[in-house]
Every structure is written in C-alpha cells, then in structure tokens.
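Note that one protein chain of the assembly has been removed; the remaining protein chains are unaltered in position.
The block that comes next holds chain A.
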Amino acid sequence: MSSTPKKLLVLGAGTAGTMVVNKLRRRLPHDQWSITVVDKDDVHDYQPGYLFIPFGINAPEQIRKTKRPFIGRGVEVVMGEIERVDAEAHEVHLAGGPTLGYDQLVIATGTTPRPDQTEGTLGPQWHREVGEFYTYDGALALHDQLDTFTGGRLVVHITEMPIKCPVAPLEFTFLADDWLRRRGLRETTELVFVTPLDGAFTKPVASRALGGLLEEKGVLVEPDFMVERIDQDRKVLVSFDEREVAYDQLVTIPLNMGADFVAASGLGDELNYVPVDRHTLIATGHDDIFALGDASNIPTSKAGSVAHFSVEVFVENFLEHVAGRPMTHRFDGHANCFVESGHGKALLLDFNYDTEPLTGTFPLPKVGPMTLLGESRANHLGKLAFRHVYWNALLPGRPIGLPAAMSMAGKNPA
C-alpha cells in the first residue's frame, strides 16, 4: 500500500516543540507521518539561565545555542514568521506567502514578555533603569546596569500573572540580596518586591515559606499592586488605584502573552493562550489541534518542567488519537521548580493541579537528596546541574528518570 504520509505540523521549536518532535519522530513511522517544525529563528536559549546572567553566575555562551542540532533527523525545519492558522482549511500561513498544510497541529509557541503593554515601559530608560531579565538581551543589559549600581531602591516588580517561571522574580530578589551583601551594598539598598498577588507566591504553603524568606532577608513587600504605568522621569511605578512605588533601579517582569498569531487565528483567550483540556491538552472545540508548553491555558506553572512532563503524557495520547482510539493518559499538572534562595542554597517545589507545594524530601522519602520547600545546598547544585541535563537529555527527548505524574512519596501533607 502506497500513500502520501500524513502531516504533523509543530509551531515553535522551543523546549516543548523540540522535545515533542524528537519523541514523536521515534514513534511515528516515516512512511505514515511527516513531521515539520516552524520557528522564526535558529536560536535556542536555556531560559532558566537568564536569571543567573545579571549576577555573573552563568556566562552568555552557556545558555545560547543554535536550534537545528537539537532537532532530530527526519524532522523538517522551516524558518518563518507565523501569521495565522486557518483551522477550517487545516493550513498555517507564514508571513510572506508560504502556506503549510497539516493533518495534526501542535501549537508550542510559548509565552513572551510584552513591555509594550504597560505605558511608559519602553521609554529611554528601557534596559537601563527599567531593567528585565526575561530575555537574553535584557539579562545582559541588567548585568551591566547592576555593575554600576551603588545603592538606593532596587525594586523587583511583577506586572500581572500568569508569568513564565512564576518563582523567578523571587529568586532574582534572593540572589540580589546575596549579591548586594557581597558587594557591601546591602546596608545602603532598600530591596522591594512589588506584586499583584496578596503574598509572595500563588499557593498558600509555599507563599508562607517564601514570604518568610523575604522577611528574613529584610525585603519590603508591596502586595496587591496592579501597575498602570511606569513614570521614567519621576522614577515611580504608578498603580491603577494611584499608589506609587519609587525606584532607583527597577527590574520589571512585563505582562506575558501568548503569540499574536494565536489571537489572529481565533484560537486564544484574552492573553492569547490556547484553551485546552487540561488533561489531554487538545484545543477546546478541535480534534486536530493541541497546545503544549507555555502556549496553553492550563492552570499550572508556565515552566520547562511542566512542558517536559506534559509532553511525555501527550506523546502516548497522540499515538492513540491518530490511531482513532480514545486518549487514555491524563496530565496531572505536575510542576517541579527549583527556587534559588541565595548563599549557594535553593528550595524545591513539586506540585500539580490538585496538590500545592508541600514540605518533605524528593524524589525519595526521607533519603532525598533534595529538600522540598526548605533551603539546601543539594537543591542549588541540582539546579545548576540541570543545564547539562537540559541540553543533553531533555531536548533530544531522552528519558531523565523523573516520572511525569506527581508522587506524594516523601511529602508531608498540609
């Protein structure tokens, strides 16, 4: 029997997209399925490394590589700007003309910081007194900026949730405290954490633990702050209810949004995230579109660990789905996040849709070696080592020995 292979089209060759094409290429016969992945450029950043750049803990060359070597043989790579998905016609339009057809579509175009969405952010002090570390260029600029910092008000600010890696702003604050101490600047610096939430984090047990750390380190917290604009002349953040927070150096986390083509295709919610079934990741109202990684609206952290665990579940489901069988695997929202707390230590959070981060040991009960929701050196070393795991095992789609489903083993119930 000879027939044209069916087409799997993956939009985005970031963490989720790269893992999924590599895993599926091994599982889908070449004569039955072609796999194509589209991205706008050939740069792959290890995004958790952005956090370390301003403090000189990671060097730029450790976190930036080209994409193509990570994409396995038998996967076609197309470079182009995605303009629109025509779900009725089963086509994706790229800017400048080319159209790609598909039988199954995976949207894995992530989420992007959008400084343009908050008035006054992109003024003359952008990437100077108004810094950020959610992009490669921003992290490098902030490194230079911190180098000239001599004390005053250092303000870390979250615009709106959800954001990619929701613990990163806290980690930045803890690392900044450590860095200021080592430079002898902590006494002359007011370190301020400004958040739209009513506490340090979104989940109660972790919020208390992380809030306790902020207090211990003398960080001032400004909760329930919804920014309306940044006034670069007066160096203040202004909220919708007319409160003001002054800064000498601001580190802002801009509003995060899914890709614009998602909105243009009528596939997104108000932040351009694709509404999906939270257990199978199939797009609501479609049977040939899935959204993976940060691009979907699932109620868990936008984080690489979630992309990884969900891709493992997705691959098994996808094979059932294209064989015309019901999908029998369910993603549980599992997230696993290291939180750098400064002084060579880190905490570890492990949670899912139903279970908030708890205290205990990970992955083995009592033995660990990682400590859940408590500071330890082992956690910090685990976080630093993960960069190698990411490049060498995770992206190529090799198993890394962590089960996709969250386990209660070693956890102390709330």
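Of note:
Here is the rule we go by: a contact is a pair of C-beta atoms (placed from the backbone, for glycine too) under 8 Å apart; a residue touches a chain by one contact, two chains touch by 3 or more; residues count from 1.
Here is the rule we use: contacts and distances are computed from a predicted model.
The chain that is not shown carries the UniProt protein name "TusE/DsrC/DsvC family sulfur relay protein", picked from "Lipoprotein", "sn-glycerol-3-phosphate import ATP-binding protein UgpC", "ABC transporter permease" or "TusE/DsrC/DsvC family sulfur relay protein". The residue touching the chain not shown here, chosen from A:V78, A:L122, A:M161 or A:V389, is A:M161. If you put the hidden chain back, the residue from A:T121, A:S265, A:T300 or A:S341 that touches it is A:T300.
Of the listed residues A:D31, A:D224 or A:E244, the one in contact with the hidden chain in the full complex is A:D224.
In the complete complex, the hidden chain is touched by one of A:V78, A:L271, A:A378 or A:A405, namely A:L271. Mapped onto chain A, contacts with the missing chain fall at residues 160-162, 166, 196-198, 202-203, 224, 226, 228, 240-241, 269-271, 299-301.
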